[in-house]
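Notes to accompany the following structure.
Note that one protein chain is taken out, while the other chains of the complex remain in position.
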Amino acid sequence: MIEALRKKAEELLRSNTVDVIYGYGEGSTPERTRPVFITKPEDVNKLIWNKYCVYNLTTYLKRQESRKLGKPAIVVKGCDAKTIVVLIKESQIKREDVYILGVTCNGVGEPLATKCKACDVNTPRIYDDLIGEKIENKEIPFDERYAELDEYEKLSEKEKWDFWQKQFAKCIKCYACSSICPLCFCDRCIVDKNQPQWIDPSAHPRGNLSWNVTRAYHLAGRCINCEECQRVCPADIPLNLLNKKLAKETEKNFNYRSGYNIDDELAMATYKEDDNQDFIK
Amino acid sequence: MENIYKPYLMNISDIIDEAPGVRTFRLNFLNEDEGKNFQFQAGQFALYSVFGYGESTFCIASSPTRKDYIECTFRQTGRVTNALSELNVGDTIGFRGPYGNVFPIEEWEGKNLVFVAGGIALPPLRSVIWNCLDLRDKYKNITIVYGAKTVEDLVYKHELKEWNARDDVNLVTTVDPGGETPDWAGKVGFVPTVVEETAPDSNDTIAILCGPPIMIKFTLPVLEKLGFKQEKVYTTLESRMKCGLGKCGRCNIGCTYICKDGPVFTAEEISKMPDEF
Amino acid sequence: MAEETKFEPKIVAFLCNWCTYAGADLAGTGRNQYQANVRVIKLPCTGGIDPLFLIKAFERGADGILVSGCHPGDCHYNSGNYHARRRWNVFRPLLEFCGINPERIQFSWISAAEGGKWVETINGVVDTVRALGPFEGYQKINTIGPDASSESSQT
Partner (left out) sequence: MEKTLKKENFNSLITGLKDQGYRTIAPKKDNNLVTLDEVQSADEIHLDHVQTNNSIKEYFLPKTEKILSYTLEKNKVSIEEPEGFAVKSVVFGSRPCDAASLPIMDKVFNWDCSDKFWVERREAITIVTIACDKCDNYCFCTSVGLAPDSKEGSDVLLTKISDDEYLVETVTEKGEGLIKGLETVFSDPVAGTPDRQVASVEKKFEIDKIKPWLDENFAHKIWAEFSMKCISCGACTFVCPTCHCFDIVDECTMSKGDRVKNWDGCQFKMFTLHTSGHNPRSTQDQRWRQRIMHKFKYYVEKFDNILCVGCGRCSRVCPADMNISEMLEIIATEENQKE
């Protein structure tokens, strides 16, 4: 599979189809990989593919430094490919501006990442080239997909509050969660705006609650569950639970799953006259 | 132990509207003893704070020879300066300073002085200009070249009149082409060009330059052409600062901390800094 | 004997200018009494209410919040309330997931003609929140100063 990937990458660079390949390379330790940016055909051997390729490389589509390298081909797993669908829908990129090197994937991480436990995109739903044997994507029932939330939803109001307060207390406001998120592409984040200052910049319980709730909420109906925020959090806050909860509510209420169908209207940019309103007096 | 981040409380005793969005505050110490012990020198800066909005860094615009008050001039741009401009006479602000190094005006004694300023950069020079004018005998010819985008944007209009009327000051004012009014008596043109036209004698002369980066960039070669050596050209740099005390770590250009080693530098010193302004 | 001070909740109401605010106004001109615990913030449209406003209200000491606008189909800007409704549909469960009682954030449609419904709704919100008691969780994190947070972290 690696050979096929390198061959394709080399071909794309030689034919000037793209200027750069965003891919995975060897990391600091055997259990890590790292993003690599291949601009020369002779460097394609730096590309690798293994179970440690957890990163969602589409985040580099938003970074000015990598954009300067020119038109990219990106190595994406099925989950990462969903990001590209959202980015296109949200007018951040054009379909023709990115070459999608989809890889089929049976799960990443050691132990297996939670995002892989109910995977229904082993084969990307969008790609220009597919590397690896096509895997039939399975249908996974709603409950199973959000099973991770069950034990938290069962908690009492006070238990929930205490759980999250304990988690948010660890937050150091390094903003790795939003920096890594391919869908947090605002040039200036709400937390950096100070006229007025909506979110306290301090890493105290108040500032941490409003930051973490707002970060998650801004991804409502958008998050494609790549779990990068959770992976990068140096304080080990289970951020993805918040994102997943929002995804669940979006699907439950609007029958919408982010990044699955390019023809679907974005959940938060549209409405239906008969949307749920049983909580409104 | 003293809290180095604790500001003095200052009363706003006067407010002057200088130009659109530009204001001068005259400040007095609420605690008279603090006022009596307070000393600063031309070139230094301070952190001014509106409680509830934060601190902002700018120079002290009044001369150290005028001891009863401090003046600052600021343009309304960010969170703090916007909050400052909401204040009225009688309101209280915080003041931390003075910080940074100074213009070596004693070394300049017996020499000609040429001040070149653009737009909102006159305030940093105003302190040193008045300082030298208040000690007028110690200096030879004093030339001031000051330019702004439009006539309206010139700051300290009253003082410009005063300097213009003095025969011991050669004031040249200019506005960018298109910025003049029908009754404008000054020059029309950009500062570097006007400096070249004015052609101050570089012999035994110190040039003090302050303005936007683009103005500095084009004026330095002009001064060089006129024969000014780099070590005779002074300027004052600015940067984003939070502590003003060499601790918060953001105002450095290479090893140089603008808050401690600056803000006053010679063109020679600047030429040796890495290109990261 | 010291008399026990009764808890009076602070309620912040975010109202759309065209319907609910006018409805509340109607209640006023009709001299219909309702509980005085509410502070009204008037906005052009519920579609313009950022959930951050609601968080901020809690930060500043609100015990309960009411968000209210035009009935579906009646929005002055055609669809502002439909969009708002979508957001509430996900924001409300998010807060609930974080341990905030959803009864503290209530939503309603009240038209300019429904002065009576306004009185009824706001009294309902005040009573519910009074029964819930002060929003202690938020009050606690509001009073913990920046200096205390590092000591309390990870505990």
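Couple of notes before you dig in:
To keep things simple, chains are lettered A, B and C as they appear, and every chain counts its residues starting from 1.
Keep this in mind: a residue touches a chain if its C-beta (ideal position, glycine included) is under 8 Å from a C-beta of that chain, and two chains touch if they have at least 3 such contacts.
Model, not experiment: these values are computed from the prediction.
When the omitted chain is restored, the residue from B:V22, B:I142, B:I208 or B:I253 that touches it is B:I253. Summary of contacts with the chain left out: across A:K7, A:R34 or A:K272, the touching residue is A:R34. The chain omitted from view is touched by exactly one of A:K7, A:K40 or A:R63, namely A:R63.
For the options A:I180, A:L209, A:A247 or A:M268, the residue in contact with the chain missing from this view is A:I180. For chain A, the residues in touch with the chain missing from this view are 27-29, 32-37, 55, 59-60, 63-66, 69, 172-176, 179-180, 188, 192, 197, 200-204, 207, 228, 231-232, 234-236.
Where chain B meets the chain that is not shown, the touching residues are 1-7, 9, 49, 51-56, 77-78, 81, 88, 90-92, 94, 213, 238-240, 242-243, 245-250, 252-255, 260, 274-277.
As a convention for this text, only the chains that are shown with their structure count from here on.
Inter-chain centre distance (chain A to chain B, centres taken as mean C-alpha positions): 49 Å.
For the pair chain A and chain C, the distance between C-alpha centroids works out to 33 Å.
Chain contacts: chain C has no residue touching two or more partner chains. Within chain B, contacts with two or more other chains are made by no residue at all.
Interface residues of chain A, counted against chain C in their complex, comprise 152-153, 157-166, 169-170, 190, 198-200, 202-206, 209-210, 213-214, 216-217, 220-221, 241-242, 245-246, 249-250, 253-254, 267-268, 270-273, 275-277, 279-281.
Put simply, chain B touches chain A in their complex at residues 54, 78-79, 82. Here chain A touches chain B in the complex through residues 194-195, 197, going by the rule given at the top.
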